[in-house]
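Take a look at the structure below.
Every protein chain but one is kept in place in this view of the complex.
Here is chain A:
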């Protein structure tokens, strides 16, 4: 059996909202040490990687490693029932058939609500993510990043990020015009210059998960957009860059 309790339903709600447009169904991999999720979007441009360590939960029990297949749309429906301050218990029992129960409890009002969600058959692949040293790593307020992406999206489908020692520049260039946003670094950095093009609509996942977002860039490898979750977890988006194909389209 698997049983885990979060102090705040809001956290799970935010996570699901942040990924449900990218990923429709996904396996939640529950092990003794953490609850994880890894899934690609349908066009295989982005990879979502979520990790919630045991420390994040009030209680956590997982007898054996298990993959719980869920539809994120259905999960979102279930979580909508919860108030943000409710505690959230996620429960799965082998004998219970094919569903997962979310129990939302409002401690002050002595109220609990059980919502069960049907599980899905999922046949997917996990990608191994190699260790990569990135030439640029920068942190910025998540709200700022989101606004920049939104601004650029009105001009262009793709977004170019160029980072130098002098700062980081986001460029969106389209048929109607160009938008350029420049940030100078607040702290000194020794990073090298890098330039990466991305598809903009995938990089602007609105996330109220955390205040800060960390971008890790390196030429010709996927960009990592990471939202730390408290101290014990993260939600990462790996975004494949656009490739210039001058010579052999390669």
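Heads up, the rule we're going with is that contacts are C-beta pairs under 8 Å (C-beta built on N, C-alpha and C of every residue); 3 or more make two chains touch, one makes a residue touch a chain; residues count from 1.
In this section, contacts and distances are computed from a predicted model.
Participant: Pick, from "Ribosomal RNA-processing protein 42", "Flap endonuclease 1", "GTPase activating protein" or "5700_t:CDS:1", the protein name that UniProt gives for the chain of this complex that is not shown.
Facilitator: Missing chain, per its UniProt entry: "Flap endonuclease 1".
Participant: Hey, which of A:1, A:73 or A:129 is the one touching the hidden chain?
Facilitator: Of the listed residues, the one touching the omitted chain is A:129.
Participant: What residue numbers in chain A mark contact with the hidden partner chain?
Facilitator: Where chain A meets the chain not shown: residues 27, 29, 40, 42-47, 65-69, 97-98, 119-130, 158, 197, 199, 221-222, 238-245, 247-249.
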